[in-house]
Structures are given as C-alpha cells and as structure tokens.
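Every protein chain of the complex appears in place save one, which is left out.
Let's turn to subunit A:
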Amino acid sequence: MNELVALDGISVHFHLGGGGFLGGKPRILRAVENVSFAIGEGETLALVGESGSGKSTLGNVVAGLQPPTAGTLRFRGRTLDRATWPQARRSIQIVFQDPFGALDPRMPVSAIIAEPLRIQGIGTPAERRARTAALVEQVGLPVDALNRYPHEFSGGQRQRIAIARALAPDPALIVADEPLSALDVSIQSQVLNLMKELQERLGLSYLFISHDLAVVNHLVDRVAVLYLGRLVELAPRQLLFDRPSHPYTQALLHAVPRIGRKRARGQTIKGEMPSPLNPPPGCVFHPRCPKAQDVCRTTAPILEPAPGRAAHMSACHFKE
C-alpha cells in the first residue's frame, strides 16, 4: 500500500501558564507525545482511546488545525510546512463530531458545501454550483436540500451535509472525529454505510477517531490505540481484536458491553487515566496495569512488534 500521510515523532504540548513574569511552576499539558504512524492510500485507520487520550488533538494535527510542538507530517512523501500546506490542505478534510456546531446556521446548505471550493478558489461559480448539486446527491440528500438551512435537518442529515462539504475539494484523506457519536443508533448505521460506500467509490482514506470499538471493528483496516497521548498499540484490525497485545487494549476490549453477555464482575480495570499535566514515570499505564513490575515504573517501553507478529506493534514490557 502506498503511503498517503505519515506522522513522524509528533508531539503536542500546551503551555498552561506559570514560569513567566509572575513566577510559578510552568504547567505543560502533554496532549500527544512522540507519535508516529502512517496511513495508506485507500486505507482506514482508527484512532481509539478514552477522553483525554489525545486522539482529537492528533486528528487536528493531521487536518492541519493544530501545529505540532515537535515532529513532522508528510503527505505523499513531501514534508508539510508553511510552503506545502496550502497545496495539501484541499486533500485533507475533516468531519467533526457535533453536526449541530459544525455548520453555520446562517448559511444555506449550498453555500456551506461550496465554501471550501470558494476559499480554495476552485472552479467558476457555475462549476461550484454543479459540484455542490452533485455532492448533495452523492451523500443521499434530496436536491431541494441546497436551498435550506441547517436547522431544517436532523442530526443524521446534518452529518451528511458535513460529509458533502468535506468531499467538495476532492480530498484524499478525511479525518472523521467521532462522526457518529452524536447520532441515534438507527442513524449511525446509515452514516457508516455512506462512509464505506464513498470510500469504495472515491478511493478515500479515513483517519477515523472513535471510542466505539464495535464501530471501529466494522469499518477500519488498522487500529492505533492511544493512552495519555502515547501510541500504545498499532495493529491490523483482525489481529488487534483477536489477540490484543497491550494490557490497556485488553482492558478496553473487555470493557465493551456485548449483547447477550451478562456482566462478569470484578474483571474491570481499576482507576482512571491520570492527568496529562502530570503523567506517571516509566510506562504511563503502570498505575492501572495488572501486569506492572518494577521496570514499568522506571522505563518507558517502546513500540515494537509483538512476539511472532511483525505487523502488530505494542509498547509494553510484557506484551503478548
């Protein structure tokens, strides 16, 4: 598979004050810490993890909305910087979680979908109108949707509008940040099917950010698991779900409720994710880890292949 986008040693730190003129200890929130992975052409990579794991921040980095503190981003082999971003921008689009907040309530749908084209200066007004009309149809909305406003649509339909807008400049990659979380169950499958269908038709790649592992299992090719800003596991979907290597991934999969299963109590992982302002030393997962030993408290594990599975990367001293 050809590499489309690659992240190399990406870190994002937020300075929350202190250490300046007024003194005080500088407070640094380490949202993302030294993350590297690549997304192939036509591939869907899931970014999973709990709230505060840094998955949205990382998604914003890939979409160009958040400059990284360290590390580089490559798109089709070219490093993205101030000079190359403007070209790449139209090829990397984003769909947000909340379809109510993501659409300007004062713009008709036609203007919303055409906006990326207008900003990028793609096409003549007539061409943009034709493209917008085609897109509305492509995402399964009626043509008369063009002249209506966002408030006239349901959550699922708004997410279709947001997807049409993302598709407008003919992107190669769409960063989808929890695109289903705000939707009702019966609507989720409609949008999920649409995303799959568009991928097959247009050869899109997705960076699919989600906390819903059942949906991830359904949609994606590979899975990256984040914990406290660190990449703890990266593996093809089937391997990850069948033989999770990292204890955190194991705990996460175990916690997912399943139809027809009764709760087996006492097997739930204890505690909560620590604050990224003050990450634990060594392996950041060790305070919650059932396998933690002394080495875990002092030495951070590196991401390496799991035993006997070259494509299955895991950052754990006792990986399975």
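The working rule: contacts are C-beta pairs under 8 Å (C-beta built on N, C-alpha and C of every residue); 3 or more make two chains touch, one makes a residue touch a chain; residues count from 1.
Here, contacts and distances are computed from a predicted model.
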Listed names "ABC transporter ATP-binding protein", "Fe-S cluster assembly protein SufD", "Sarcosine oxidase subunit alpha" or "NADH-quinone oxidoreductase subunit J", with the criterion being the UniProt name of the chain not displayed: "ABC transporter ATP-binding protein"
Identified contact with the non-displayed chain, of A:P116, A:G156 or A:G282: A:G156
Identified contact with the non-displayed chain, of A:Q120, A:N147 or A:N193: A:N193
Subunit A, residues in touch with the chain not shown (by the definition above): 50-51, 154, 156, 184-190, 192-193, 196, 211, 213-215, 217-218, 241, 251-252, 254-263, 265-266, 268-270, 272
